[in-house]
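Working notes, structure below.
Of the protein chains in this complex, all but one are displayed in their positions.
And then subunit A:
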Amino acid sequence: MKRTIFLLALAAATTSLTTIAHAQTADKRIALSNNYAGNSWRQAMLQSWDKVTQQAVADGTVAAVDTFTTADQEVPTQAAQIQNLILQGYDAIVINAASPDALNGAVKAACDAGIVVVSFDGVVSEPCAWRVAVDYFALGQEQVEYLAGRLPEGGNLLEIRGLAGTSIDNLLHEGIAAGVADNPQFTIVGEATGNWDQATAQRAVSTVLPSLPEIAAIVTQGGDGYGAAQAFRAAGRDIPIIIMGNRQDELAWWKEQQDANGYETWSGTIAPGISTLAFWIAQQILDGKDVPKDVTVPYLSVTNETLEEALAATPVGGVANKEYTQAEAIQAIEDNL
């Protein structure tokens, strides 16, 4: 066994000699700390990560990439996991964090141990860490802007919230609030917590729906739009414009409605493949590149025109995706400098 590992290491070392550009990081080990794997977005995120990082290891760009996922969504579990990764001596830890603040202690400990910490999607606020994300605030604003174009008269909005305490939920909520402030013809008349899960969203919307007046549109966070539609169906109410979050089931439902009655909406969220962007950014930092602490990339959106194409490219039950290459990561870094 030891011999095999030695041979593999030797092989990796030999390969890396041929790709001199990667020599700086050829001996580096990178870990992914992920706090949840139970939905289609996270699964696509992990698959993209595996695909891109295994190739990077095979190419000798880095020595090893390991994935660590905790089964629950809890902060203490992930904090303990990060402490373990520090002890295991990784050169960089890429994190999708359960909380923007509560992991700061563990993240600081990692930085103090000389480890590069790159957070993405669920980012951390600790200043020593890098943050790779889409502009969720703008995504929230864009939802209301789209609705303003569709419904010049305005109307009542129902807002579905995500996992409480995450940076994503906070920013989307603030973005939506800002959008409504800019478009005062809209009023948010109700809020339900869907936790980015169709069943949870359906239940939450069902509890609040009977008390609501007519709803013109639903602003969402992704993974909850289809559940909201089901709740409206169960209550026997007309289905409003529901902003979607690029999930295949949402897109398929949208297509179905589009064919049946010309239903139109807009869909946008962060591509799960952003994990691969975070990977390349960690690699670039290890390579000694100057990388700004905040790297923001555009979110992935689907419109009525691109619906068919996006649906065809998304696996059944999955989520619309985009994986990043090293060149795209370098470009993203330059764009943010």
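As a convention for this text, contacts are C-beta pairs under 8 Å (C-beta built on N, C-alpha and C of every residue); 3 or more make two chains touch, one makes a residue touch a chain; residues count from 1.
Just so we're on the same page, contacts and distances are computed from a predicted model.
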item	value
Record-based protein name (UniProt) of the chain missing from this complex, from "ABC transporter permease", "4Fe-4S dicluster domain-containing protein", "Branched-chain alpha-keto acid dehydrogenase subunit E2" or "RNHCP domain-containing protein"	"ABC transporter permease"
Options A:A92, A:A192, A:I241 or A:I281, residue touching the unrepresented chain	A:A192
Touch with the omitted chain, as defined above, among A:Y226, A:W254 or A:F279	A:Y226
Where the unshown chain meets subunit A, residue by residue	36-44, 47, 71, 73, 161, 164, 190-193, 195, 197-200, 202-204, 206-212, 226-227, 229-230, 233-235, 247-249, 252-253, 315-318
